[in-house]
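The other protein chains are all here in position, but one chain of the complex has been omitted.
Order as written gives the chain letters A and B; numbering starts at 1 within each chain.
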Amino acid sequence: MASRTLGKLSRETLPAADGDGRRPPVPGDGGGHEPGSEGISPVATARTGLWIFLVAVTMLFIAFTASYLSRRTAPDWGAQIPLPPILWLNTILLLVGSGVLERARRRWRLGDVRTLRRGLLVAAGLGGVFLAGQLAAWRQLALAGVFMRSNPHSAFFYLLTAVHALHLLGGLGAFGYALSRVAGLPVAAGPAVTGGPVSVTAAVEGVGLYWHFLAALWLYVFILLFFL
Amino acid sequence: MRPQHRASGSDRSGAALGGVLLFLIIAAVLGTIVARQRWWFPPLASAHGAEIDRLFIITFGIISVAFVLVHGALALLVWLYRERGEGRASYWHEHRLLEAAYTIVPAVVMAGLTLTAAGLWSRMYSAPPPDALVVEVRAEQFGWKARYPGPDGTFGRIDPKQFHPTQNRMALDRADPAGSDDLVVDISTGELHLVVNRPAEIRLRSKDVLHSFFVPAFRVKQDAVPGITLSTWFTPTRTGSYEIACAELCGVGHYVMRGKIVVQTQQEFDAWLAAQARPDY
Partner (left out) sequence: MGAVTAHAEAHAGHELSFWRKYIFSTDHKIIGIQYAFTSMFMAVIGGLLAMFIRLQLGWPGRTWPILGSLFPGGMPGGEMTPAFYLASVTMHGTIMVFFVLTTLLTGGFGNFLIPLQIGARDMAFPFLNMLSYWLYPPAIIVLLASFFVSGGAAGGGWTAYAPLSALPQAAPGSGLGQTLWLVSLALLIVAFLFGSLNYITTVFHLRARGMSMLRLPLTIWGLFVTAILSLLAFPVLLAAAIMLLFDRLGGTSFFVPAGLIVGSVPVDHAGGNPLLWQHLFWFLGHPEVYVLILPPMGMISDILAANARKPIFGYRFMVASIVSIAGLSFLVWGHHMYTSGMHPLLGTAFMTTTLIIAVPSAIKTFNWLATLWRARIRFTSAMLFALGFISFFVTGGLTGIVLGQPPVDVYFQDTFFVVAHLHFVMASAALFASFAGTYFWFPKMFGRMMSERLGKWHFWFSFVGIYATFFPMHYVGIMGMMRRIYSPALYAHLQGVQPLNVFISIAALGLFAAQFIFLFNFFWSLFRGPKAERDPWRATTLEWQADSPPPHGNWGEHLPVVYRWAYEYSAPDAAEDFVPQTVPSGEPVPAGDGRGHAGRGGETPGGTHGSAHGGG
């Protein structure tokens, strides 16, 4: 029974191969140099790696969520902290950044390097403003006398926002990397689908995916902390 | 191209391993026979402990048989099939029936054990009988204190803010009248008195970190978790003096964190209780 399922698994869902045992070609892997000969797509590899990383980050937040939900059932949970209004603005900024980035990425697939560069810069800038906004929210709460140790809810608020902010900082670093890759592109470079440099595709796709994930993660944290 | 290990006494090693495994089986069996005389459970003194011991013996019997059979098979196989003479190993690597058999047999044994153990477990954690003697035991670094509810049968409230190292070591709430007749006993220097053949319910608290209330003779162990009161009950079946040990690492004095239990008849217990001056913190 179990072994039959496994057999199916290997045939159907694992990235097996086409007729001669190679991985199927993945759009965007360039194909211009080396990789084709060994059947390895760096873009697909990077994408898999990133997804796996996102699974790990998700597990981290699942652990926090489970702790939070179980803690909330305790009788001494007490009052929730007030929602700092600036969080609404922060949320909008992060979502707009995500949207700008997505549009830039789509335009780039059609060959528009200029929009891509601008989009990366704008999204990164909005990310920076978001972080500043989160700091402002902490500051507002502190001025109102709400600290990390004030009550269980505030502890979770500071914990989750801090860990999310750390991941966002990493995302800003990734923006820096992607921008450095894109900077080398001639403005009139052809559409990526037909052959931009592999490292650019991997970087842009990777940053895009990660940034959307962080936006979604923030929405999740926001809802979890204040609306559940 | 012949590999070097051909000449290195592989044959002898196989025979030797077979011998060592055989010796292991014999040593394990003899060791256990000796241990049953000298290094075995402390004498049993509680009602449910008999069931625990029986379940242990059943399980121990099963795993001992499995230990001997598997090691015997291993010894036999390495002895029989060590590289000797000419010829090849058999190209045999799949047998549905055999594989199904050794999936099903352990599954059945495990299912049987699960059912037996689940029954005993639910009895151990059932509600304590109404005639149980209720005592609160509080663990701290590194000792135990007990509190009897007094004639009113009710424990007074606890208020950690009112803790005082000499005057109120149990941190009783002085405003609660139910606590005024509570009897507090230091059972690390003194004794926790229980009644033979009368169920005892222990309500466990901790003042600081995790501890675990372990009475080997009663086969009782329950962690004391700060912030929570946990209850466990058992029935002592023999009069005498028993020891409480702390079984959860609680700091540098973990190894000295002992307590003493005295199990006596109801008359003796009543006499002891009457002789206690109170309030005494």
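A few comments on the model shown:
Note that a residue touches a chain if its C-beta (ideal position, glycine included) is under 8 Å from a C-beta of that chain, and two chains touch if they have at least 3 such contacts.
Owing to the predicted nature of the structure, the values given are computational and were not obtained by experimental measurement.
Where chain B meets the omitted chain, the residues involved are 1, 3-5, 8, 10-11, 13-14, 16-17, 20-21, 24, 27-28, 31-32, 35, 38-42, 51-52, 55-56, 59-60, 62-63, 66-67, 70-71, 73-74, 77-78, 81-83, 87-95, 98-99, 102-103, 106-107, 110-111, 113-114, 117-118, 120-122, 124-125, 140-141, 160-161, 163, 165, 171, 207-210, 212, 214, 216-217, 219-223, 225-228, 230, 243, 245-256, 258. Contact between chain A and the absent chain runs through residues 2-3, 6-7, 9-11, 14-17, 19-23, 33-35, 38-42, 44-46, 48-49, 52-53, 55-57, 59-64, 66-67, 70-71, 74, 76, 148-152, 155, 158-159, 163, 198-199, 202.
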